[in-house]
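One protein chain omitted, others in place.
Right after this comes chain A.
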Amino acid sequence: MPQALAEVSDKPQGTARPASRAPRSTPAARTVLVRAAAVLVLLGVWQLLALAGFWPPVILPGPVQVWDQLLITSDAANGQGGYAGSTLLERLGVSLRRVGYGSAYGILIGVVLGLVMGLVPLVRAVTEPAVTFLRALPPLAYLSLLVIWFGIDEEPKVYLLMIAAFPPVAVATATAVTGVNRQYVEAAQALGASRGHVIASVILPASAPEIITGVRLAVGIAYSSVVAAETVNGADGIGGMVLNAQRYNQTSVVILGLFVIGITGLLIDTAIVGVQRALSPWRGLV
């Protein structure tokens, strides 16, 4: 009897998906091409402006000078160990490590706090203004306090990035948790799921896409705060390099630093979006 039932051929509902995905490859390739062309045009205009000499190189160095700085600061054997003792790559590693730790702690705190905020209205009522308050503060403002409390080593830098990173995750998680479809929760309860099961196996996975959007914001904010975090005894990082170069009017190094931060930030964001797609392939389909 069941074999006969298996042959019922009602139409699959998921057909919309391959249909809408397949033709995207050509426009995607075109998008990449258009973007590359736009970047090249901008670089060309920039180089022309620099060559025209409206401004001295200390105000506007050209892309070629910035490229030269990339090669110089990446060269450990250039007599100053890259730039002021560390190569560009070492600096990038140091900064990414700070951002990594700061974001990781921030995300952990944000998810846990957001989960509790979403599940217990009282906690939300109490903590939400505090989280919003913290969010409004520029990281540079609370760095002073962190330095007084924790000194000038790694702790205040990681803590600063953590404080910058956790509010968007907490807010995104709390919103996602309150917005979880009650229907899934009821279905799980009727299957014998305990409260812990419901949280771990329904509420968290159902919230995952929105939580990751919060993570995306958080990592972006943490990364953009790295220059602030490295204003005190952070000369070994990429932000430290920018600050140092500014002191000596090495404009091309400043611009190089901005490009390195911007491009790696873009790559990190792309990676997070990839993780989001992999973790929640049902997004927009259910």
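As a working rule, a contact is a pair of C-beta atoms (placed from the backbone, for glycine too) under 8 Å apart; a residue touches a chain by one contact, two chains touch by 3 or more; residues count from 1.
As a working rule, contacts and distances are computed from a predicted model.
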| item | value |
| --- | --- |
| Which of "ABC transporter ATP-binding protein", "Phenylacetate-CoA oxygenase subunit PaaJ", "SGNH/GDSL hydrolase family protein" or "Probable cysteine desulfurase" matches, in UniProt, the chain that is not displayed | "ABC transporter ATP-binding protein" |
| Option touching the unshown chain, where A:43, A:89, A:193 or A:258 are the choices | A:193 |
| Touch criterion as defined above, residue of A:50, A:99, A:177 or A:208 at the omitted chain | A:208 |
| Residue in contact with the excluded chain [from A:42, A:71, A:126 or A:285] | A:285 |
| Interface with the undisplayed chain - residues on chain A | 1-8, 10-14, 17, 183-184, 186-194, 197, 201-202, 205-206, 208, 280-282, 285-286 |
